[in-house]
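Yeah, one chain of the complex is gone here, protein chain that is, but the others are all in their spots.
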Amino acid sequence: MMDFLAWLEQSGFATWVRESNSLLAYPSVLFLHTVGMGCVAGISALVDLRILGCASEVPLTGLRKTLPYMWAGFWLNTVTGIVLFIIDATTKAVSPVFYTKMTFIAMAIGVCLVQRGVFRDPLLDKRPIEMKGKILAFTSILCWVGAITAGRLLAYVGPGVVSSGGR
Amino acid sequence: MQLAIAVAVRVLVVTAIVGVIGYIIDRSQDRRNNKGP
Partner (left out) sequence: MNLANLTHLHLLLNHFPTVGFLIGLGLFLAAIVGKSENLKRASLVIFFLIALLAIPTYLSGKAAQQAITGRPDVPEALIEMHQDSALLALVFMELTGFVAWLGLWQFRRISRPARWNLTAVFLLSIITFGLMARTAIMGGEIRHPEIRTEGTVGSDTEWLKSASIATFVNTTAWAWPLNETIHFIGLSLVLGVVLVVNLRILGVMKNVSFAALHRLLPWGILGFAVNLITGILFFITIPEQYTQNVALHWKVVLMLIAAANVLYFTLFEEAWALGPGDDAPPTAKVIAASTIFLWIGVIYFGRMMPFIGGSF
């Protein structure tokens, strides 16, 4: 397994991303990953806050139309996340912080999928929100906070990526 | 690992405080404005 990861890490693409001076390499991947994070966590958090009772004038059925943009952020981060993993695969694959992050993301996305089913209910705005829904929403927020924290801490694990991009 | 836990705990505390402040300010607007979609 480690051999495969090392092979990934030493591949031409991974080496280019990691060591190129171009702003389009590592710096851009990081930038896009940050934007994706803002999209997915931000929109998800707002939906959750609405479910928890904030900004009650906003109809939930309306917020549903913003979900494609949330998913766009998620997919952007899946792609950029894979790149970020590959360029440092041998370190990340054995890092508990990495798996913690993946777990939180899986849980948060799990909640989003459940919410997707709820959003299909045409009577959504006519009924008060069940306690189950509120607990899920609260859990979702916690999971994103956990994912962002673990993601940030990943930068402090191992030798990491030493990039001189942009000089 | 200890660093990770130290950071995580404090992140939770700060987020909780900020979240509660935001929630209170938000809900206080309900009494004034009309509720509902």
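Residue numbering begins at 1 within each chain, and the chains themselves are lettered A and B in the order written.
The rule we apply is simple: contacts are C-beta pairs under 8 Å (C-beta built on N, C-alpha and C of every residue); 3 or more make two chains touch, one makes a residue touch a chain.
What you are looking at is a predicted structure, and each value in this text was computed from that prediction instead of being measured.
Only one residue from A:L46, A:L76 or A:I129 touches the chain missing from this view: A:L46.
Although one chain is not drawn, its touching partners on chain B can still be listed: residues 3, 6-7, 10-11, 14-15, 18, 21-22, 25-26, 29, 32-33, 37. Hidden from this view is one chain, which touches chain A at 23, 27, 30-31, 34-35, 37-39, 41-46, 49, 54-59, 61-66, 69, 144-145, 148-149, 151-153, 156, 163, 165-167.
Assume only the chains that are shown with their structure count from here on.
Look at where the CA atoms of chain A average out and do the same for chain B: the two points lie 20 Å apart. Taken in their complex, chain A has these residues touching chain B: 49, 52-60, 62, 96-97, 125, 141, 145-146, 149-150, 152-153, 156.
For chain B in complex with chain A, the touching residues are 1, 3-4, 7-8, 11-12, 15, 19, 22-23, 26-27, 30, 33-37.
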